[in-house]
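One protein chain omitted, others in place.
Labels A and B are assigned to the chains in the order they are written; within every chain, residues are numbered from 1.
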Amino acid sequence: MSVCFPRIAVTGMGIVSALGRGKAATLDSLLSSRSGVAPMSVLDSVHTDLPVGEVKETTEALAEALGVSPSIPTTRSALLGLMAIDEALEQAALSPISLRETAFVSATTVGGMDQSERYYLDFLTGDERNDYIALHDVGACTDWMASRYGPWGYVASVSTACSSAANAIIHGARLIAAGECRRVIAGGTECLTRFHLNGFNTLLILDHRRSRPFSASRAGLNLGEGAAFLVLEDEQIALERGQSPLAYVTGWGNACDAYHQTATSADGEGPYLAMKQALERARLLPSDISYINAHGTGTPDNDRSEFAALQRLFGESLPPFSSTKPFTGHTTSASGSIESVICLLAMQHGFIPPNLSDGEMLSPSCHPVAELQRRQTLRHVMCNSFGFGGNDSALIFSFC
Amino acid sequence: MKEELIQKLKQEIIEVLNLEDLTPADIDADAPLFGEGLGLDSIDALELIVLLERNYGIKLKDAAEGKEVFKSVSVMADYIEAHRTL
Partner (left out) sequence: MSATPLYIRSAAQISLQSPLSDDWLTSPRAVVGDYVRAVDPNFRDHLSGSSSRRMGLVLKRAVTVAQQVLSEAGLDRPEAIVVGTGLGCVESTEKFLEALCRTGETLLGPTHFMQSTHNTIASAIAIHTSCHGYNITFSHKAVSFDLALHDAALWLLSEGRTDAFVGAFDEVTPTYHVLLRRMGFVGRDGQVACGEAAAGFLLSTESDRALCRLLAQSVCRATGSGEAAERLSDFLSAHNLTAADIDVVVSGINGYAPHDEAYDQLCRYVCPQVPVVAYKQVFGECYSAPALGFYVACRLLQHDAIPHHLFSSAVSVAPIRPTHILYINHSQSTDYAFALLQRI
């Protein structure tokens, strides 16, 4: 099938995570190999022995920084999202009210859980917290953010656990490729909650030290929080308004491992299929990829099956790869877009972020990038995101 | 005494692991719980760790320790008798 799709340009991006607010702070941390994973200081949990990648401001401080009045009910995920969207729109030279023909595709899983876990018993007994009941669900989180901008032409929420934001970008790319719309703001947001910290803890997959993806001694992940959004445009309209693309979304793939609700298959069938489809969509060979930002959570299961899939697909030509989760923590539903922004920064500034794990790796053939690599030309970069339920996605960004 | 504990444990296991199709009589106290036996998986092991802590005050260090303890209902009962704090 030979179809001529419009090229999908990235014209803006915004990010907030444990590495700080904005691209400059993120870049600075990456270039100085400074991790944002640290002892818990914002989340109110008894599990203070678990390191986390927090955005170091309280929800109230975030609201104030964004000019959201304390009288407006809100959630932490929505505020983090707002920060990232503001930055992305600014870079793309779009005003918040110029979005009439634009689609907004946002991903989250916890949604308003930070407030729900605070007020749940009140929800059950009376009406005084009804505003927060209405903010609990995934769609409400998206709507709250959407209401600060627009009017929009189309609004959608995606929720596929830890691959959510990657799937939001894929849905956005598909909307543009199919000619359904010409501009999409796509990404994800997720704050830390006691709900999912305890959930991951019951699965015994949280490391009490900083996570060590792909290392032989890896013992789990660290949770993180944050948000990132991309402005995607049909290249033509970007050029018409004088925006030069930062890069292009050229490949994407999603597949289901269909193996187990939380465990991953030993041969990494889902990850393998997702990456393979992304290459096919981008019409690239494995050897064309300059860098892979791995999902690399640091759990024994994920890294083993992801590495197996990488070996299956790339064989001898496995490009440099690293997981940046030791920098940010695993930002779950936001990780797909946060790591996409990291990939795009790496392409723009010509570097490969290190894996931040040393010692023996999971197999003698496994060599993630150990040290920061500068002066790199990254033409095609792959970004992996895998989630519960075996939901596996891969994205390819290109600059050429 | 142990027989009583075995009966109670079987009931608790059925409940916490949602083994709706089984009755305590269907579970052989000496048969392996994992793999061939009841066909339980790693998630069940995690639920059993919580069961030990909640109902018997026994805190296992890690999942590896659970492997030994959860060999069969009978082994579990012995372990509980020796280590229970509740």
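Convention: contacts are C-beta pairs under 8 Å (C-beta built on N, C-alpha and C of every residue); 3 or more make two chains touch, one makes a residue touch a chain.
Computed from a predicted model, the values in this text were never measured in an experiment.
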{"item": "Among A:Ala24, A:Ala65 or A:Leu121, residue touching the chain not depicted", "value": "A:Leu121"}
{"item": "Touch criterion as defined above, residue of A:Asp28, A:Glu60 or A:Glu180 at the omitted chain", "value": "A:Glu180"}
{"item": "From A:Arg148, A:Arg194 or A:Arg379, residue that would touch the chain that is not displayed", "value": "A:Arg194"}
{"item": "Contact residue for the chain not shown (choose from A:Ser32, A:Ser71 or A:Gln261)", "value": "A:Gln261"}
{"item": "Hidden partner chain, residues of subunit B it touches", "value": "16-21, 39, 43, 46-47, 50, 53-54"}
{"item": "Chain not shown, touching residues in subunit A", "value": "1, 3, 45-47, 109, 113, 116-117, 120-121, 123-124, 127, 130, 133-134, 136-140, 142-143, 146, 150-161, 167, 171, 174-175, 177-178, 180, 194-196, 198-203, 254-262, 269-270, 273, 387-391"}
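Here is the rule we use: only the chains that are shown with their structure count from here on.
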{"item": "Chain centre separation in whole Å, for subunit B relative to subunit A (CA means)", "value": "39"}
{"item": "Of all residues in subunit B, those that touch subunit A in their complex", "value": "41-43, 46, 50, 62-63"}
{"item": "List of subunit A residues in touch with subunit B within their complex", "value": "202-204, 260-263"}
